[in-house]
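Removed from the display is one protein chain of the complex; every other protein chain stays in position.
So, subunit A:
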Amino acid sequence: MTDIFKTSLTGLAALAACTALTLGTPASADKASNTLNVAFAAEPEPLDTYKIAGRQGLILARHIYDGLLYKNLDTGEIVPALAESWEFTGPLTMEFTLRQGVKFHNGADFTADDVVTTLNTVITPEYGTRYSISVDWIESVEKLADYKVRINMSKPFAGAVEMLADALPIYPHDFFGENGSSGMAATPIGTGPYKLVSQEPGIRYQLERFEDHYAGSPKAGATIDAITVRTIPEMNTQYAELMSGDLDWIWRIPPDQAARLEGRVQIISAPIMRIGYVGFAPEALAGDSPIADKKVRQALIHATNRGAIVEAFAGGASKVLNTPCNPAQFGCEQDVAAYDFDPEKAKALLAEAGYADGFEMEMVFAAMPRPTAEAVAADLANVGVKLELNEQQYSSGIGKWRARELPAFFSNWGSYGIGDTAFILSNFFGGGADDLVQDAQLAEWLTEADTASDRAVRAENYAMAVKKIAEEAYWMPMYNFNVNYGLSNDLNFTPHPDEFARWWMASWK
């Protein structure tokens, strides 16, 4: 249904958009009032970071709240935010010296109590933090002094520092203690560069620059006074608003539409962490499937013209991948077996495996554009492999995968926007519910890599795992996604691969 709706909408509306684009007036941004007008197609969730998953809500939340640390994506460095300094005092303990003189939007002073209350609350199962992976490594948090805290870890977790870098915001303890998650959602109060002045949840948000934002913040230096965020579900309406100057910032523009808008407004394509993949399930069907044969899997990759697919349907900053992780992620070794587009070789491999006449196989695809799946099917048909394509919602697709009913699943994974291989490989090859490869050796390397505190040891183990996955062709990695941003011609904006828009860094030309 989604797709019928979307295809018909985009298909027929393209006509309207074309007309709009040929005759549209040039944009004039809202520079005069120093207000950034933003639109999202999807509704932001309630602004309690711990409970939500969608980028829209999380982007707003990162303008309102701060974490203990912050990751500078340009340098890859972790820098101080609410914590002035930190150190590992033992294998499972970290100590933080907190910054003094930081104010919350409601005037309260930031102290150790805020850190202790916030983190000790969100780690309890009753709180219901959305992603257990983000907090399940914290055993408890202790106050050592007014501006000093210790985090006791429940298990070694290499992603701990990444998580503390802005993914775990600190709430004011008085307000949060009294009002809980729904209170934070209704009245978000943080220490961030912007404060929320009004909201109609899911519809409209008004942010204003926080004049008392602490000096030395990695988010300091915002120049735009106000940000208005609206939900405009129809992309064509967003284009019209952008071109008429009522919007300054939109994103996730499909590649064909981006090409049409180019020249009238600013279009920027930026690579992101999310990658597309076809997962194979050699173990799940207990060997009772052609996919259990390594040669068959390699043949399928050789047979697929991934370069053409990327060029035709992803465009922009997307590239064909050879690894089951994003090259931008730590530990994603690139010196691995690569499978060029070579249908003859594919046929030879299939013949060697005893499938000279090909075979039939089901492939479910979810959250991927239909043309990409159809292109894969067409390429495989050329070497005699008939794919029975089946499009499903992500939830039903992954449900079937977990139930071990599928030989192949075509979807994508965003690694929570985090630049570390830990956030993709362990889920699919670490032995859990999504792992239908069940390679014990892989699981062992990944456990070592996920938990070691020495970065060299981590890198080495990830490298071994990545090489083996490529060699065994457990996955057909497709491409890294990109996002097209549409900006008014007056706006300076730098996109980041984690898909967190940083409007505090934006300015007018």
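Simple rule for what comes next: a residue touches a chain if its C-beta (ideal position, glycine included) is under 8 Å from a C-beta of that chain, and two chains touch if they have at least 3 such contacts; residues count from 1.
Convention: contacts and distances are computed from a predicted model.
> Quick one: find the hidden chain's UniProt protein name among "Peptide/nickel transport system permease protein", "ABC transporter", "Hydrogenase expression/formation protein HypE" or "Urease accessory protein".
"Peptide/nickel transport system permease protein"
> Which candidate, A:202, A:255, A:343 or A:369, sits in contact with the chain we can't see?
A:202
> Can you work out which residue in A:49, A:121, A:181 or A:421 touches the chain that's missing from view?
Residue touching the chain left out of view: A:181.
> Where does subunit A touch the missing chain, residue by residue?
2, 8-9, 12-13, 15-17, 19-20, 23-25, 39, 42-43, 45-46, 48, 51, 53-54, 125, 128, 130-133, 181-182, 185, 200-203, 230-234, 236-237, 240-241, 243-244, 246, 367, 392-396, 398-399, 402, 411-416, 427, 432-434
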